[in-house]
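What follows is an incomplete set of chains from the complex, kept in their original frame.
The letters A, B and C name the chains in turn, as written, and every chain counts its residues from 1.
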Amino acid sequence: MEQIVTKEQSKSADESVLNLFWAVLKRDLMLAYRKKSDLFNPLIFFLMVATLFPLGVSPEPDFLAEVAPGVVWVAALLATLLSMDSLFRSDFEDGTLEQTLLSPQPLFIVVLAKVLAHWMMSGLPLTLLAPLLGVMLFLPAEGMSGLMMSLLLGTPTLSLIGAIGAALTVGLRKGGVLISLLVLPLYIPVLIFGTSAVQAAVTGLPLAGFFALLGAMLALGFVMAPLAISAALRISVSG
Amino acid sequence: MSTSLVQVENLFCERDERVLFEDLSFTASAGEVIQVEGQNGSGKTTLLRILSGLSNNFEGDIFWKGQPVADVRDDFFRELLYFGHHPGVKAVLTPEENLQWYAAMHPGVDGGLINGALDKVGLCGYEDSPCHTLSAGQNRRVSLARLYLSHAKLWILDEPFTAIDKKGVAEKEQLMLDHADRGGCVIFTTHHELAIGENIRRLNLDELAGT
Amino acid sequence: MSEKKKWLPRWFYQLASPRWSYDIMGKLLPGFALVALISLVVGTIWALLYAPADYQQGNSFRIIYIHVPSAILAQSCYMLMAVAGAIGLIWKMKVADMVAKSCAPIGATMAILALATGAIWGKPTWGSWWVWDARLTSMLILLFLYLGVVALHSAIESEATAAQSAAVLALVGLVNIPIIKYSVDWWNTLHQPATFKLTERPAMAPEMWMPLLVMVIGFYCFFAVSLMMRTRNEILIRERRSSWVKELVGKQ
């Protein structure tokens, strides 16, 4: 009898955690949808780079094909980095972050949902749009799948790492710079492996190693980052 | 004797080398309505943020139902309703969506009551307008609607009457008294003249400030 | 709290008292300073005058006697900073926060030293100042992490908040340490693999690694000295309104 109760209790606890996750995810996506800017900013930036780069540097297909993996990845990284600062700032400014911290629900889950929402508005559309960019920059067709896969594995890591920086700086009036300084060093490995993967795909070298590395980083980030983010948020708000 | 909910011992806090309060000790029990008083900048907000666990910029001990509050944080948060200077209302969401989110964040809150609560704070008809099209007072009413939703025992309200019209203030005052009668506890600040003056305990911070 | 007190040693709690830490560091300082001075002087003379020249690189290899100790120290210092930060976070120990804060600039200096000497050495041996090799990149990241910690400290006004935030960042950056350490084993790169290993004897000639060992010891002692001096300074600043510091200052 007792066991059953415990099971049921834990089941309902699981359910409430899931509900929480959905509620937060839904709210953040809705906010992004209403505000539009959050939704499109990373995308627009991404597209802007892809249009301006050939215009400003050189429109030659051969040249573009060569630099495409790097350009796409640098653009994706910058797009994510630039959208990071707003992740917790608006919540901080209108007091909803306080309410979140004062809730009995596990902060871990809330944070994870928020990061997922952020990724769905930055990393995911970037990944989906990458083939278009690839075409615009004459990336050889063989590289396409490598590009998408590497972005799919890499951008969530970028969101997770960036959220740590956002949480650490949310209480400060001088957020923008610091966040780049804190986060960029940890972005560099992702960038290096990401572009290497695409380049390997273009030249037909084996890819599994790069994907394994990107996957490992994602797994590590997935486990550790929410803890760091939660701790950083509590610290920032209490200051 | 009524049960003590919050117990504060020898609280000390300073900001920028200005001592806001020292040796502050008091107990808030079920059934009490406590008004924290003091002039602008005397540290009322600071005290309420410390009590609610938002700030740890202090020395001293705080107990919740007899236990150090740090050890029973989850229990404490389950029984706490905090209303701060920033009302925690998202401008692009509607009143209803704002409260739905609040309900999701607080397991005890019944989401089905949201429409009733909005009615009670006079926002009937505005459920679907995004909050940035509401007036200043209406925005704060969205946040005050939480008072009708939550089952929290301890209410910590930082100037809840700001921008609220006279009728609204009278209702909220009554609500605080009712909450205390039902065994709750309210700690709040305001600069408004209150109608329920006799029924509340006062804690004056001006007298507590160091030099 | 009371349970924790039982299993943690007494000195750990004494460390929590800034005054006790200040005094004990004052007592330890001269000893470390002496050892640092002796081993640095002896190590330098030995390395420059008596150690044999490398058969391939000639005398340019002698930069190893600064490069390796500073590289090792940059990593150790980071680990100390992270551990002290964690202690400060968990047990709210002010002295640990101060130690962590004092570590950052020292570590950053060491990282710069390692990077600079590496770059200078790279020019004759690899033919370029810089390559995007895994170890070099991860070392650069280490420097940036140090700079991030310093920047956080200067950006946040409240000391307590700054210490906690910096601790979180330091803990996050800890993943970089094994990457630096094992990058040479995981990826076959330009950079040398480890000389000193716990399991086997170094492949280098003893005449070459003995002075290196002396230099490493010297660097560690020097690090201890500068860390204690900074921490004592920090303690005085933060406790400036306590009676014992006022007394101390009054005496001078």
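Following the convention adopted for this analysis, contacts are C-beta pairs under 8 Å (C-beta built on N, C-alpha and C of every residue); 3 or more make two chains touch, one makes a residue touch a chain.
Values in this document were obtained by computation on a predicted structure and should not be read as measured data.
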| item | value |
| --- | --- |
| Overall stoichiometry - one representative per chain kind is placed in view | A x2, B x2, C x1 |
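Criterion: only the chains that are shown with their structure count from here on.
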| item | value |
| --- | --- |
| Identity of the chain that, by mean CA position, is farthest from chain B | C |
| Whole-Å gap between the CA centroids of chain A and chain C | 33 |
| Averaged-CA centre spacing for the pair chain C and chain B, given as whole angstrom | 47 |
| Where chain A touches two or more other chains at once, by residue number | 238-239 |
| Multi-partner residues of chain B (at least 2 other chains) | 56-57 |
| Residue ranges of chain B in contact with chain A within the complex | 52-57, 74-75, 77-78, 80, 82, 84-93, 97, 100-102, 104-107, 130 |
| Chain C-facing residues of chain A, complex | 164, 168-169, 171-172, 174, 178, 181-182, 184-186, 188-189, 192, 220, 224-225, 228, 231-232, 235-236, 238-239 |
| Residues of chain A that touch chain B when the two form their complex | 16, 19-20, 23-24, 27, 30-31, 34-35, 93-96, 98-105, 110, 237-239 |
